[in-house]
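First the structure, which I've put down as C-alpha cells, then a few questions once you've had a look.
One protein chain omitted, others in place.
Labels run A, B and C following the written order; every chain starts at residue 1.
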Amino acid sequence: MADPTTYLSHLELGEPDKTFLDSNELIINMGPQHPATHGVLRVILKLDGEKVLGTECVIGYLHRGVEKIAENRTYTMFNPYVDRMDYVAAVSNGLGYCEAVEKLLNIEAPPRARYIRVILTELNRLASHQLWLGTHALDIGAMTPLFYTFRDREEILKIFEKYCGARLTTHAFRIGGCQYETYDGFERDVKKFLDFVPPRIDEYEELLTTNRIWVERTKNVGKISAADCKALGVTGPVLRASGVKWDIRKALPYAAYPEFDFEIPTGANGDTYDRYMVRMQEMRQSLRIVRQAVERIPEGPIMAKVPKVMKPPAGEIYHSIEAPKGELGYFVVSDGSTQPYRVRVRPPSFVNLQALDIMVRGQLVADVIAVIGTLDIVLGEVDR
Amino acid sequence: MLDYVTSYLGMNTTPGQAGNVFWALVYIFVVFGGVSVAVIAMNWLERKALAHFQIRLGPMRVGPHGLLQPIADAVKLLTKEDIVPSEADRFVFWIAPLIILCASFTVYIVIPFGPTHAITDLNIGILFMLGVSSLSVLGVVMAGWASNSHYPLIGSLRSSAQMISYEIAMGMAVVSAILMTSLNKSGTGTLSMIGIVEAQQQQQVWFLFKFFPLGFIAFAIFAIAMVAETNRAPFDLPEAESELTAGFHTEYSGLRWSLFMLGEYTAMIAVSSIAVTLWLGGWLRPFPNTLTGPAWDLVFSLIPGFTFLALAAIAFVGVIRMPKHPYFRIQTAGLAAFGAGLGVIGLLLFLPPVRDRIQDIFWFIAKVAVFMYLYIWYRATFPRYRFDQLMKVGWKVLLPIAIGVLILTAILGVVL
Amino acid sequence: MPEQTKSPTPPSGDPNPPAGQATTGSAHSTPAHKLPEKPAAPAKPAGPVPVPWQSPLVSKLKAQYGSGVREANTYLGQNYLVLEPSITNEVLQILRDEEQFDYCVDITAVHYPQREKPFDLVWILYSFARNERLRVKTMLADGESFPSSVAIWPTANWLEREVYDMFGIKFDGHPDLKRILLPDGWKGYPLRKDYGIIQQDQEWVRINLGIESGQ
Partner (left out) sequence: MEPVATTFFFYFLSGLTLLSGVLVITRKNAVHSALALILGLLAQAGLYLMLYAPFVAGVQIILYAGGIMVLFLFVIMLVNIERAQKEEQFNKQWLIGILSAGALGALFVLVYTKGSSLFPTAMAAPVESNNTQQVGELLYGQYMFAFEIASLLLLVAIIGAVVMAKRRI
C-alpha cells in the first residue's frame, strides 16, 4: 500500500526544476474543445517547457443528472437512460442495470437470456476496445488504424442493429431477460464475424505492436503501479496491465460468465504499452467467450416472470460488472415504490480519470495525450 | 529583340548563366507555375492515396474521382474569412506565411530539371538551397509567436528546435555527397547542382551506390532528415493535431492557411529534388551503365510517352467503370476528356524533338514523385514521435552517423 | 423485425448442452441452464429480508465498539454495516489496515428528508485478498460534516467531491473540496430530494449563459 499522502501533494502543484536559468512555467488549458481529449474533458496543465508539473481535470461539461432522472422514472423507464452514459459500451451499461434491478426483485434471467447477454456484451466490449484502439492510435499520430477498427466495428454494430434495431444506444436488455429473441441467422452472423475478425486484429497489431515509434511512444509512459491502482480505485484493463489478475467476470461472476473458459490477460509494467497489449488480448478473449456462447446457447424462454408493475421490496443493492473500462457498479435503493429511490452509478471512467495526474507527472505534454487515450475514458460516463 | 530571344535557343547552358533575362523569366514562370500545379496535384494524390491506404474513397464528388477537389478547396479557402486574432501582432502575423512561401519557392531557382533546364546554375547551388530553405524556420517561428496563443507558441518552439537540429545532420550528409564530386582528375569538387549531377555522370555511378554502403547511409540520413525538415509525419510534431491542435498555424485561416500548406508542399518537393540531385543522379536515366547502346536509349526515351499513355488507360478504365446513369454523364465525359488529354500528351511525347528534350525532365520528376509517394506512405503508416525522442534521433543517432560517414568518405576518397 | 423471426420456445426441448464437457478455465463446469446465478455469493436468504451477518470481522468490531456497530446484516447476499458516525472513520481505517479492504469502490449518499438524520453516507469496499464486498453506512444530520477518507483511500478524493457536489455533505480534511460536476458557482445540491428535477440555479444560468432558462 503506497502512502496516500503522496497523492495529496498533487493538489499543490509541483515546483519546476530549479536551474541556473529559470525557465518559465506555462499554464496550458487543454480542452474542453481539443481533438485529443475524447470529448469535453478539460485538463489544466502546468508545464515547465514540455514537462508536466501537474494537472487538474475539470469535468462536468456533459453532466445530465442521470442519477436524478432515475429517481423520477420507473425502473423500466430508466433502463434506456443508462445506455447514454458510456455510449460506446451501451450494452454493458444496460446489463449492469438490469442485473442490479433483477437482484433487487430477487428474480433471475433465464439461461438463454443470459447467453444472449454475454454474446452481446462481449461483442460490445470488442467494439469498445476497437474504438479505443482507433482513437488512441490517432492520438499518438497513427491515422490508419482508426479506419481499420471502425470498419470492423461496423460489423458488430450491424449485428446489434439486426438484433434490436439500434446501433449505439441499443437498449438491448430488459429487466428479467431480453425483449427480443435472436433473429434468424443470428448465430450465423456472429460466427461469420468470429471467423472474420481475428485476422483483422492481427492487422492492427501488425501496424502497431512492433512499430518502433509506437513502442517508444508507449513503453514506460504513464506508468502506474498495482498499489497505486488499488489505492486510486483504478479498475479494468488499466489495473490488469499493472499486473493484478482481477476481473469481475472471474472474481464475482455474473450473467453466464462462470460457464465460459477464458483468461485474464495481464501486463507487468503498468505502462501504456502494457495497457495496449492487455486490451488487444482482451479482444481475442472476448471472441473466445462469444464463440463458446454461440456454440452452446441453450433453448428456452428469454424473459423471466416479471411483474407488470415493478415494485421491488424496500432495500438496497450494489451490483457491478466488468465493463470494457473497468468496474461499472449500480447502487440501487428501493423504497418499495415503482420508482427507484436512488440510483448511484459507479462509473469506471470517472474513477480511472483520477489517476491521470500521477500517471503524467514528470512526463511530457505528448504523453498526456497518450495517457488520456490509454485510460479509455468516455466523457458521457465521467460526467453522467 | 527577337535576336536576343532566339540567341539563347542554341546555347548549352542555363538562361541564368547565359544572362538571358527573357528566357530566365520564362523559366521562372514555367517552374513556379509547374510547382504550383504539382502542389495541387500532390494535394489530390495525397488525399486519394491516403484514403486508399485507409480503406476510404477520398474525394469523389467534385469532378470525376474528385479531380477538381483541389480547385474547389482553393476557391473555398480564398473566399473564407481571414481572421486575425485581436491580440496578435498583425504585421508579423501577416508576413509569416509569405516568408515560408518565398523561402520554399526561391530554392527552385537552382533545381536542375535537366542539364540546361534550370533557371540558373549558382556555383554555390546546394549551399544556396540549404540556406534559403532554412529561412522557412523564421516563418514558422514568427507565425507561432505572432498568434499570441499558447499552442502556436509551443508548436513554433518545437518546430524551430526540430528544424535547426535536423539541418545539421542533413548538412553533414550533403557534405559527404559533395566530397564525392571531387573524385575526378582535377580533384576539385563542386557545389553547383548541375555540377553534382554531371559528376555522377562522369563517375558512371549514382552517389547512392558510391562507396557502398556509405553513399546509401548518407542518403538514408538525408531522407530521414528531410522529412523532419518539412515537418511531415512521423516528425509532424509542430502541427501535431492531437497535441497542439494545429501547432504554429492554429490561428490561421483561409488564404493565409493555404499559403502555409502551399509552402509545406513546395518545400517537400524542393528537398526531394535535393535528394534526387545528390544521390539519385538527378536527370540521368536509370541503368546508364548496364543497359547501354542506341536501342536502349530509344527504349528509355519512349518511357515518358508510355507513362502518359498508361495514365490515360487508367483514366479510361475509370470511364468504363463509371456508373451508367444520366446523373454521371458529365463526370464520365470529364474523365474521358482528361484521359484523352493525357493520351494526347503521351502521343506528343513520342515525337522525336519533344522526346529528346523532355526525357531529362521526366526522369527527374519521376524520381521526385517516388519521394512524394514515400511522404504519403509514411503519413499513413507511422505514429508520431515524441519531442524528446525526435531530438534523440536527430542528435544522438543521425548526427554521429552522418559525421562518421563523412569522415569515412573523406578517407576513402583520399585512399582510392 | 427481430420479434417476428423466432418465437420463444418452451424449455421442454433439451438444448443438449455438451454434458460433462469441462470448461477448464472456470471453476464451474455445470451445464448452462442449471447453474445458480451468483455462485460466488454466500448462501442466500430465502426472502428479501436482512438477516444478521455472522463473521469474525463483525464480532471483532462489536467487541471493540459495542453499540457503535448498530447493524451488521446481510441482504440479498450482500453484507453491510451500519455504524455510528463517531466511530466510522476509525472503522474504515481498521477495515483497510487490518481487514484488507484495500479498494474503495464507491462513496455515495442517500437522502431521506423525513428522517431525523437525513443522510446515509455509504462506502462500498472490496478486498482483493478476500474477494469480498462490504458496504459501510452511517447516518448524518443536515449540515453535519464528516472526516474525509482521502487519507485512507486516495480514490475518495473525487468521490467525496461528488457527494459534496450533489448532497452538500462536507468532508473535513479533504484536500480540495469543491464542486466537481456542477459549475463552481452553482447553488443547491441536486440529488437532495427537495431539489426538483427541472430546478436550476436561475441566477447562474442567467449570468453565465446569458439566457433566461436552461430548460
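Just so it is clear, a contact is a pair of C-beta atoms (placed from the backbone, for glycine too) under 8 Å apart; a residue touches a chain by one contact, two chains touch by 3 or more.
Keep in mind that what you see is a predicted model, and the values were worked out from it rather than measured.
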item: Candidates B:118, B:132 or B:322 - the one touching the absent chain; value: B:132
item: Of B:160, B:253 or B:381, the one touching the omitted chain in the full complex; value: B:160
item: Touching residue (missing chain; options B:123, B:202 or B:292); value: B:123
item: Residue, one of B:45, B:62 or B:92, that touches the chain absent here; value: B:92
item: Interface with the undisplayed chain - residues on chain B; value: 16-19, 21, 89, 91-92, 122-124, 127-128, 130-132, 134-135, 137-138, 141-142, 144-145, 153, 156-157, 160-161, 164, 167, 188, 191
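Quick note on the criterion: only the chains that are shown with their structure count from here on.
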item: Centroid-based (C-alpha) most distant chain relative to chain A; value: B
item: Mean-CA-position distance for chain C and chain B (Å); value: 63
item: Chain A and chain C, separation of their C-alpha mean positions in angstrom; value: 19
item: Residues on chain A engaged by chain B in the complex (per definition of touch); value: 26, 28-29, 34-36, 50, 137-144, 146-148, 151, 207-208, 211, 213-214, 216-217, 364-367, 369
item: Chain C to chain A touching residues, read off their complex; value: 1-3, 5-11, 13, 15, 17-18, 23-30, 32-33, 35, 37-41, 47-48, 50, 75-76, 78, 96, 102-106, 108, 110-111, 122, 124, 128, 131, 133, 135, 150-155, 157-159, 162, 166, 175-176, 179-183, 190-191, 193, 195, 197
item: Residues of chain A touching chain C in the complex; value: 1, 4-5, 7-8, 11, 59-60, 63, 65, 67-69, 71-72, 103-104, 106, 108-112, 114-115, 162-165, 180-184, 230-234, 244, 246, 250-254, 256-263, 292, 296-303, 313, 315-318, 320, 327, 329, 331, 333, 341-342, 344, 346, 350-351, 353-354, 383-384
